[in-house]
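Note that one protein chain is taken out, while the other chains of the complex remain in position.
Up next is chain A:
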């Protein structure tokens, strides 16, 4: 039986996760739309082919069929992944950070591409798996990456006259029985300046007449469950901008 404060915490976690997912609906729709668009163009292509029997060949049809199969596979991959976010499932004991990063970027990459934010991820070769549920690790990354995107957006909004090369980086390495990951962006510094509020659920920052969720509540809660931790660095680049968040995750060495 769970204690009242435990159950309210679980509810808060659930609500925070839902809010996060809500923020990525647009980019998920984009990822779903791409294969649909390709299939729609292919449908037009097939109609055109039917009108040009001289140019029609079995290979052409096989090619279109194979491409459509690939598109369907791409769609299924996204929907299956979303299912894992949405429904109760058996938790995994460990996962690999690189896979989690790739999965998350396949869902929200469009938010970065559309803003011309360059991303760079570096994983040391000897990096072991991490002892955490795969989807929970993805939630952690989702929270941190979306924070980075918001910080970059707000910097751009505050200083439109000073364009900059927007960037998000992640470096991961092994430290004894831990996997360390340092995530940096060059947006407006919102993490260190709000250090004491970041751990509250639904904490919002108010910048340039805009309110944005910006907190690490979910990250801290999920890491705590597995004995990991999250640290906010006092990091500013040469222009006085940027955020740096360091994650410590337990390595899976079994």
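The rule is short, and it goes like this: a contact is a pair of C-beta atoms (placed from the backbone, for glycine too) under 8 Å apart; a residue touches a chain by one contact, two chains touch by 3 or more; residues count from 1.
FYI, contacts and distances are computed from a predicted model.
Engineer: Which listed name, "Response regulator", "NADH-quinone oxidoreductase subunit H", "Putative ABC transport system ATP-binding protein" or "Cell shape-determining protein MreC", is the one UniProt assigns to the chain that has been left out?
Structural biologist: Listed in its UniProt record, the absent chain's protein name reads "Response regulator".
Engineer: Pick out which of A:36, A:84 or A:158 touches the chain that's been left out of the picture.
Structural biologist: Looking across A:36, A:84 or A:158, the contact with the absent chain belongs to A:36.
Engineer: Of the residues listed, A:21, A:49 or A:127, which one is in contact with the missing chain?
Structural biologist: Once the missing chain is taken into account, the touching residue is A:49.
Engineer: Touching the hidden chain in the full complex, which residues of chain A are there? Just list them.
Structural biologist: Residues in contact with the chain left out: 30, 33-38, 40-45, 47-49, 51-52, 55, 57, 59-60, 62-63, 66-67, 69-71, 74, 113-114, 116.
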